[in-house]
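So that we are looking at the same thing, I have put the structure below in structure tokens.
Omission of a single protein chain aside, the complex is shown with its protein chains in their original locations.
After this line comes chain A, so read on.
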Amino acid sequence: MAKSTLLKSSIAKKVAMALSGIFLISFLALHFFINMVSVFSADAFNEMSHFMGYNPLIQFVMQPILVAGVVFHFIMGFVLELKNKSARPIAYVKFDGGANSTWASRNMIISGLVVLAFLGLHFYDFWVHEMVYKYVEGNAIEETRYYGELVAKFESPVRTGLYSVAFILLALHLWHGFTSSLQSIGFDNKIGKSLHTICYSFAVIVPAGFVFIAIFHHLINN
């Protein structure tokens, strides 16, 4: 089969969406782990952050892949949303979506856009700051600055609040997205079904954990 037809097909798009989602989930798990460390030990957090910030493999290979993953997932999500809208040119006068599906599953574009807006802010806060610090200002390596920078971000209650809201939306996005991605790649056998509990737990525990970390630093360290 010609590659071009495969890539244009609805199923290929769906699988691509699922795989990029699973990739982003794996990154989220790592990020969660590192952030959680900040609750227990400032030193360990500094050490890990320094490693992530200066290891060439992570900086020049993993980071661009991550950015590409986010951009791809977003663009593809948008393309699919537009295509799906055009599949129903005349809307129903009455449409009772809640009767047969969850809000989270029907509104991935909304939860996704909120998370994306948050990511924009997050990139500005940490990534742009990091780039300026390292490459524009050309500051010397300072291995213990990360913990302080993290704590400072959670000083404002407004920021901490917005941060928490974004993670609630992320939880909704994951609630549908994680199990959905398994279904998309054809994983619907016994093993796939038993993974569902893990998926739903992840969707709740990880975002709740991020919120906990934010509130912890806001209350304890500020």
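Quick note on the criterion: a contact is a pair of C-beta atoms (placed from the backbone, for glycine too) under 8 Å apart; a residue touches a chain by one contact, two chains touch by 3 or more; residues count from 1.
We adopt the following convention: contacts and distances are computed from a predicted model.
Q: Name the chain not shown, per its UniProt record: "Succinate dehydrogenase / fumarate reductase iron-sulfur subunit", "Glycine betaine/proline transport system ATP-binding protein", "Amino acid ABC transporter permease" or "Electron transfer flavoprotein subunit beta"?
A: UniProt protein name of the non-displayed chain: "Succinate dehydrogenase / fumarate reductase iron-sulfur subunit".
Q: Touch as defined at the start, partner being the missing chain; which of A:G97, A:G120, A:G148 or A:G161 qualifies?
A: A:G97
Q: Looking at A:K14, A:H31, A:R145 or A:R159, which makes contact with the chain not pictured?
A: A:K14
Q: Looking at A:L24, A:M108 or A:L150, which residue reaches the missing chain?
A: If we include the chain that is not displayed, A:M108 is the one touching it.
Q: So that we can see where the missing chain sits, which residues of chain A does it touch?
A: Contacting residues on chain A, toward the hidden partner: 1, 5-6, 8-15, 80, 83-84, 86-97, 99-102, 105-106, 108, 176, 179-180, 183-188, 192.
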